[in-house]
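Of the protein chains in this complex, one is absent; all others appear in place.
Residue numbering begins at 1 within each chain, and the chains themselves are lettered A and B in the order written.
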Amino acid sequence: MSALLEVRSVSKFFGGVKANQDVSFSVESGIVLGLIGPNGAGKTTLFNCITGFYPPSRGDVFFEGKRINGLSPDQVCKLGMVRTWQKVRPLAKLTVLDNAVVGALCRTSSVAEAKKIALEQLRVVGLEKRAPALAGGLPIGERKKLELARVLATRPRMILLDEVMGGLNARESEEIIDLILAVKKRGLTQVVIEHDMKAIVRTCDRIVVLNSGEKLAEGSPQQIVNDPRVMTAYLGDSGGAKA
Amino acid sequence: MAVLLQSVLSGVLIGGVYALIGVGLTLIFGVMRVINFAQGELVMVGMYCTFWVFVLLGVDPFLSVVVTMPALFLLGALLQRTLINRVLDALPQNQILLTIGIGLVLSNLAMLAFTSDYRILSTSYSSSSVGLGGIRLSTPLLYCFLITAAITAALYWFLVKTDVGHAIRATAQDRDAAQLMGVNVRHMGVLAFGLGAALAGAAGALVAPTYYIYPQVGSAFTLKAFVVVVLGGMGSIIGATLGGVLIGVAESLSGTYIGSGWKDLCVYAIFLLVLLLKPSGLLGKSRM
Partner (left out) sequence: MKTLIPLAMAVVVLALIPLWVESPYALHIFILLFIGIALGESWNVVGGFAGQYSVGHSAWYGIGAYGAFILLQKINLAPWFGVWVAVALSVLAALAVGFITFRLRGPYFVLASIAVAEIIRLLALNTKDLTNGAEGILSPDLPPLKLGGAVITDWNSKIPYFYMGLAMALFCIAVNFAVKRSKLGYYLQAIREDQDAAHSLGIPPTLSKNAALAISAACTALVGSFAAFYVGFIEPQQVFGIDVSIQMVLTAIIGGIGTVAGPVLGAVVLVLISEGLRTTIAQAHLLVYGILVIVVILVMPDGFLGFISQRLRRKAAVE
């Protein structure tokens, strides 16, 4: 069985700093993989390596069987893998609709067509009434949803969500969880970086734990939640689970 | 061989001035992350100050520096307080446009006040030179270099040995951390801009005996100062000093060996090369 995404012994060094060290895992098509770990574990760095913002210092990344090291982010997006940002990045002076249109234009050259796709994704996340508003004026919960709509508009096969629930209240987090599950039903594969353990357990099929740049553990949510090493990794750190 | 040495030494002498302007620029950038496009115009103001002090009061330019510098410091501090301070959080492009606007205002006020006529400040030693071995070095340039070296040394002492100097460097390294430590970062900004302007004014005073003085003379200095700073590394004072000398030498050599019309072109070509190959410069990083 070939995985959709395969990360093989990926390491990333910045000068003397080992941000990622020998990380390996694979993601089968259709699942939700949780990527957890204390702050500074190297999760976002891994996302950046996978999606082409910088190449891994060592190791390989395979998407749909193709080696994608060294491809640029726009090329990775065209192949079908796209990510959201830990610190939300709306295109502030554009409207909510135009934000999504930008994503949709990845697959079509017709602006009219892109608007249709964009509107559809806004409906999925529940933002269609806010279409004419400027993205820069949205509250944080809606910005997160907009980012989700935007990446969905690129018709990806796989999305990487970086702390998409960060800064949200309980109700907003619930909505995001529902969206993740809805997106899963549509057949998209997801890798989710999260700190909220309850959300992780509810949405993820499997979990990979990073600590200090290395893979600490991998397994089902049950296994991970009961793994003493994971507890230590989190409790030994001041940041941590919202559970 | 003598020609080469002559060219290099002349380059070093004028390079000192470029370094002075560049250091002012890099200080402003280091502390406030603002790229001051009016730096050359501040030099121009220094030149005119020196000129009128010389013409009206008969004071030698290398002496009136002690008056020109504080005057330009006040101008710089005023500009920072009233204008620059308001755009510290704006887009860098907008900051540049603001300083370009300031430069336009300064050069055109000068034009209205003094006309575009080229002024020449000639002292008794303006065309004399000093012999060193088989080489002749222009006397005004030599004085200029010596005073530049003194000013740079003083600045360095100030930044490294005094509390205020430490505060400025702290602000440049990490504005928030400095603020948390009790540094008044707003005052540091005013101080930095004032100092940057004072250095530009000093440069203007020092080259007044050697260059034609006219309102538009600033823009060439601004661009060269940027080359110096980018070459040395934005935010690095040592870098700017080094960069200044290097650019002075490069300019002088290309003037001697390629042709005087081409020396500016060589400097800008170096600029593009640095921006492309190593944009952080020789000593780049926001440490001073």
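One rule holds in what follows: a contact is a pair of C-beta atoms (placed from the backbone, for glycine too) under 8 Å apart; a residue touches a chain by one contact, two chains touch by 3 or more.
Note that this is a predicted model, so its numbers are computed, not measured.
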| item | value |
| --- | --- |
| Left-out chain, listing which of the shown chains it touches | A, B |
| Touch with the omitted chain, as defined above, among A:Cys49, A:Val101 or A:Ala199 | A:Val101 |
| Among B:Val66, B:Ala90 or B:Ala177, residue touching the chain not depicted | B:Ala90 |
| Positions on chain A contacted by the hidden chain, ascending | 51, 53, 72-74, 77-78, 82-83, 85, 89-94, 98, 101-103, 105-106, 109-111, 114, 150-151, 154 |
| Chain B residues touching the omitted chain (full complex) | 35, 83, 86-87, 90-98, 100-105, 107-109, 111-112, 116, 219, 223, 226-227, 230, 259, 261-262, 264-265, 268-269, 271-272, 275-276, 279 |
